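Missing here: one protein chain of the complex. Every other protein chain is in place.
Chain naming follows the written order as A, B and C, and within any one chain the residues start at number 1.
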Amino acid sequence: MIKAAIFGASGYTGLELLRILAIHPQAEVVEATSRQYKGTPVSEVFPALRGFYDELIFSDPEDLGSAAKADVAFSALPHGASQDVVPELLKKSKVIDLSADFRLRDKETYKTWYGEHKAAHLLSEAVYGLPELYRKHIKGGRLIANPGCYPTSAILALTPLAGKGLIKAGSVIIDSKSGVSGAGRGASIATSFVEVTSGFKAYKIGSHRHTPEIEQELTAAAGDGLKVRFTPHLIPVSRGILTTAYAELKDGLTQAELRDIYTEAYSNERFVRLLPEGSFPDISQVRGSNFCDIGLFIEGSRVTIVSAIDNLVKGASGQAVQNMNIMFGLDETAALFTPPLSI
Amino acid sequence: MIKAAIFGASGYTGLELLRILAIHPQAEVVEATSRQYKGTPVSEVFPALRGFYDELIFSDPEDLGSAAKADVAFSALPHGASQDVVPELLKKSKVIDLSADFRLRDKETYKTWYGEHKAAHLLSEAVYGLPELYRKHIKGGRLIANPGCYPTSAILALTPLAGKGLIKAGSVIIDSKSGVSGAGRGASIATSFVEVTSGFKAYKIGSHRHTPEIEQELTAAAGDGLKVRFTPHLIPVSRGILTTAYAELKDGLTQAELRDIYTEAYSNERFVRLLPEGSFPDISQVRGSNFCDIGLFIEGSRVTIVSAIDNLVKGASGQAVQNMNIMFGLDETAALFTPPLSI
Amino acid sequence: MIKAAIFGASGYTGLELLRILAIHPQAEVVEATSRQYKGTPVSEVFPALRGFYDELIFSDPEDLGSAAKADVAFSALPHGASQDVVPELLKKSKVIDLSADFRLRDKETYKTWYGEHKAAHLLSEAVYGLPELYRKHIKGGRLIANPGCYPTSAILALTPLAGKGLIKAGSVIIDSKSGVSGAGRGASIATSFVEVTSGFKAYKIGSHRHTPEIEQELTAAAGDGLKVRFTPHLIPVSRGILTTAYAELKDGLTQAELRDIYTEAYSNERFVRLLPEGSFPDISQVRGSNFCDIGLFIEGSRVTIVSAIDNLVKGASGQAVQNMNIMFGLDETAALFTPPLSI
Partner (left out) sequence: MIKAAIFGASGYTGLELLRILAIHPQAEVVEATSRQYKGTPVSEVFPALRGFYDELIFSDPEDLGSAAKADVAFSALPHGASQDVVPELLKKSKVIDLSADFRLRDKETYKTWYGEHKAAHLLSEAVYGLPELYRKHIKGGRLIANPGCYPTSAILALTPLAGKGLIKAGSVIIDSKSGVSGAGRGASIATSFVEVTSGFKAYKIGSHRHTPEIEQELTAAAGDGLKVRFTPHLIPVSRGILTTAYAELKDGLTQAELRDIYTEAYSNERFVRLLPEGSFPDISQVRGSNFCDIGLFIEGSRVTIVSAIDNLVKGASGQAVQNMNIMFGLDETAALFTPPLSI
């Protein structure tokens, strides 16, 4: 059994790691830290888990020594906090970091969007943990930077086109909509039930920190600078991201040609489901699962690609477990190939 | 124009007072206090109100002097805090208190459930502001204790029977379900969207502070001690309380006799709507309105009475405005007789 | 009192007309037809309205003669059905048609998107009922084609720029999101609670019938063909449309210049609320009201305009009443200037 430790386990991505790893046949959670709940049984904070982790008690994150027993450490700490502990964790185990801290390869870009990096020497080593793009690097990786939720949905939607060099510069618009769990588990009026439940809004227009992450990966695929206009919105559901991505191509394609490109990219991917022509994804159909559903539309040179993921699974903890499976040579789908809870 | 001041105006009952008074033909809000938002325009905190109170800025609650300009002061402060300012406010204006501070006539009962009272000398003067029971007292009142949301729904459901002395002691069960706005506007994990939206639960079984308020009024109606078992639940909606009240009667009644009792009680009440036989209320059908809908069911000596209100309107701010209308000799329905936003 | 008849009154736009007209000081509903519910009291079908229309019974739509008593007839019938009755109605009263039947000025465009028109001779007479653009024509109009919900949100968002000739052809993307009531009141699995409540999806990509309506009005404003890419989505809320509109301008503008253009267009409009810089609309803040909130963002020559309306009010029945007010020389805001039910 692979022994896993989860740092910052009392947030939603922590809960989701616990939920997924509970049914993993070859891994077990040996430690879960929480500053807020240290000393409290996990099943008291998360009653849904009663019966699964009855011996597990949230431990003090200061007590890093205990991570020694783990083969892999998941950091579900907030960005900024993660870089404080990752260098230490790396001395003892492989690390999968769910924060934004090691996703941007360029130190200056990180500084522009997040501030000074305290462990910048690790940026070049970190592998961007999107298996559909970097499976081989992940396999040999020691530090995995688990992708952001919006970037996962946007990059999977557009890299097949970007990778072929088909996208016209300056034409990409990414209109994304996320469920409320994306804001994390924490008390705030802005994410309270009453404020959110009948609402829908755009936020951080032109300034969301996932923008450089999306641009980094699309640029890497295209081999040329690809700037995007990214607008996130808040949907009154717990889980799910739907991304409606618009781009203009350098040349027109037929529906069939467009489909071929995506089929080539994803036909061997177990977690990407390309929908038939005329079908488009619904976040409910991926809910609770590690799938990314993708639908395609083209008129002349203008494409609309729609993708749907569960932000907590393929957009966070499921992808992290997928990365763990790859790193340790397990079946990549272990604990992950379960049907969505669509209703 | 009647000049109204609202103390603690940045919570949901404050917002609701502002919303209702915005269309009142004979009243205007001249002051709204908020410790948290003092100095901030009301329409910045509540963008829905943009265009209605563009000159109104939240003022400092410490600055009680400004209340001098008001004919009536609404206190939407939390219980405990309200009793600190009400004595002072009463020197200058009539007061309608939306907190629990002046609802219990018995000082000892207050102490048992809430702790020591700091203005207990006012308890005997305060009028329990349920117009259907105390209209005449409200008209002449100086200090109105606006009823709690659960009590409004429970008391309107059961007083017609209690008032006839028909209810068997010890038989009353009040199973109530409330929308999340009943918990107030504040940051907490327990009322965050993600925690609440797919849930439903009972809470404070046997210990909710609205219990003595319900018992006080049912006992007053019955002329004899009427204890109740009260179980509140949380519904994943913003607004609305549905109360399913069960009681055993001393003797059996026919459906027609039961109906006659309620018709006699409420046929002249503009805000109580007695539903036809076989129809039962739905909180959506009173949403945003001051109505209390009531449905009746009887089998032998066992009655089930179902009532529905909007907890923020008939259960709080609408009833407060109804009380203001009565106190100042206005049309009781002014600003209040509007159709529910049922969808 | 202006006498109003509502044809097809048992759908959601019918319910909404009834809700709004219930508080109109100078209008009353004298007739409401419904094929499905003829002979049934209105308050039995819509219990929320109990107390407001207690004498009103749904009448048979075949019995057009009864419309003779009305000064204005609202047709809330589906498109296709409306054109069957509007010619007859026009003989007796002014008509405000909430269907799509008279919105497109070009018969051929209508045919392409909807099929053969049965009353095409009225297309040239019909006035497109968007008061912010056509107030003078509405005032003198006999037949008003009340705008679609998506078009209202998109046109109000973009006409100030289109009207100045600033928008680059081919650059407009309209990513709209609507609440479920936009699909009408009817039994279908697709709009059932369980299917919708945890979902979010795009639909009718590139083929929604509101596309030509949006293009007609933007083109009229620009004086030149303006094609748009329009993608509607479904939000799990009852009410509200948020439109995120993207365009590229022929030349760059500063934030201040952009704001000046919108201020000029809307500063005298009571129902358009231009939000301050950095603020963006939320559908909850216009819920139940006739407002359209607009937020502006620009980077270089790329603008993102976000608008929010309640699809049933400014997107349908509220705008219809606004048109009635204009046609009959009443205060344009009568029955409409009420605060949103934001929570």
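Simple rule for what comes next: a residue touches a chain if its C-beta (ideal position, glycine included) is under 8 Å from a C-beta of that chain, and two chains touch if they have at least 3 such contacts.
Predicted, not measured: the structure shown is a model, and the values here were computed from it.
Residue in contact with the omitted chain (choice from B:27, B:194, B:222 or B:253): B:194. Among A:109, A:188, A:301 or A:342, only A:342 touches the chain that is left out of the view. In the complete assembly, the contact with the undisplayed chain comes from A:291, out of A:128, A:246, A:262 or A:291.
Where chain A meets the omitted chain, the residues involved are 12, 15, 18-19, 22-23, 46-52, 181, 198, 238-239, 270, 273, 275, 279, 282, 284-289, 291, 293, 312, 337-343.
In the full complex, chain B touches the hidden chain at residues 173, 175, 177, 194-195, 197-203, 205-206, 229, 231, 233, 235-240, 242, 244, 246, 280-285, 287, 295, 297, 299, 302, 304, 306, 308, 342-343.
By the touch definition given at the top, chain C reaches the unshown chain through residues 12, 180-181, 185-189, 191-198, 236-238.
Going forward, only the chains that are shown with their structure count from here on.
Ranked by how close its mean Cα position lies to the mean of all protein Cα atoms, the top chain is C. A straight line joining the Cα centres of chain B and chain C is 36 Å long. Residue numbers of chain B whose C-beta contacts span two or more other chains: 12, 181, 198, 238.
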